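What you see is the complex with one protein chain gone and the rest in place.
After this line comes chain A, so read on.
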């Protein structure tokens, strides 16, 4: 019998499932499946333990078995990411027995364990819906309403989360919107109720509700096949008693289709990698690295500073998606000994190559660079973004299946906002995403501009506009508390950015 555990952050093991007992076999094949959610942005550690169950316990329920009464045959551990990045989604591991540490050069053989993972089909399914309304009421005084729809889901805790929004159709009381695409996994299931609200667009941002309706995807599918409409209603009474007034207005489902789309894991399985790159801010505003109040201060106790924290948090997740684990690493805004200020120097000090080995390599190069350069300024992003874009272009020329992720860690305000925009607009057409982590207490207004999902698409000096948003920004203010969730939210969007790039170019995850 095998037992699956997840290893929690504090190192404790939590039992997830037990397999069935395979009788009298030295090469057992278990069929028990366990369904768990894959989170790209966290390291999901798994531990597998294999036991020999004595004959006397064979007619007991596996859940009731006391593991300490059984013979322990060995254990194996891995991360979920290690399994899903294998092209056949199967990971083969050596079993080791408790006290033998992995440091022992020749551990006696305890057999091998193969773990297989597959993605459940519901997470790949998307629904395309085309909605229209009839006989909407006028909310504008002198003209017809300018309606648009917002689709929201209710979470288990009762919170209403908007997931999709249509375009605004001007002056129309029988509007028909462009198709919207919903992911079933995002919604939870086809039975989950969705709230569809129709608003009248107001340029001041105070959109007025025309009517709403609550339907699950299943209901919407039925509306479509029956070709009937459903009446919208509007909450009328204010106060404790919520009453709904049913309106004449109706919602129709013009088309409904389900489609299985390629997922992030499909691209990984077909050999795509995420390649991690890092760029570190060495401007003087960080403070003298020898003083404890500096953002670059290396604590002798070993506690990581803000920069080290960010590298570790992002790196520990991304390293599993990069097979050679050779990471380009740069610094910017510093003056090497006897040189002018450089806005993109190799962190390893080399004149010929920018790569370092592993996350540990980045950490070592970072510390040695601190000893070798004097902090200066100004803060320019253009050169490092251009260097990263260059590597991404080169990889395309070599026909490699790579998607690049540049992590920029900075403490301050950039001086080359327009140059940075120019570089980003060009880079948006490449297999590249940029994560910016802001450390320290500066005002990060510009970073919010670069992170285009809060505003307009970036525009270059020549009038070129970014085809997609490739920047994610997050301030890492409270490092002391090890605010990991901040970094996780930064990483969480990467899979969808990769998918956006692939779908744009109609690249399929075939070999």
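As a working rule, a residue touches a chain if its C-beta (ideal position, glycine included) is under 8 Å from a C-beta of that chain, and two chains touch if they have at least 3 such contacts; residues count from 1.
The rule we apply is simple: contacts and distances are computed from a predicted model.
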Report task. Among "Trafficking protein particle complex subunit", "Casein kinase II subunit beta", "Sedlin" or "C2 domain-containing protein", go ahead and choose the protein name stored in UniProt for the chain not displayed. Result -> "C2 domain-containing protein"
Query raised in the report: Of A:328, A:438 or A:495, which residue touches the hidden chain?
Result: A:328
Query raised in the report: In the complete assembly, which of A:204, A:301, A:352 or A:510 touches the absent chain?
Result: A:352
Query raised in the report: With respect to the chain omitted from the figure, which of A:365, A:391 or A:439 is a touching residue?
Result: A:391
Report summary line: Which of A:216, A:374 or A:488 touches the missing chain? It is A:374
Query raised in the report: Residue-wise, where is chain A in contact with the chain that is not depicted?
Result: 167, 170, 283-285, 328, 330, 333, 335-337, 339-346, 349-355, 372-380, 382-383, 386-387, 390-391, 393-394, 396-397, 412-413, 415, 419, 426, 429-430, 442, 457, 459, 462-467, 504-505
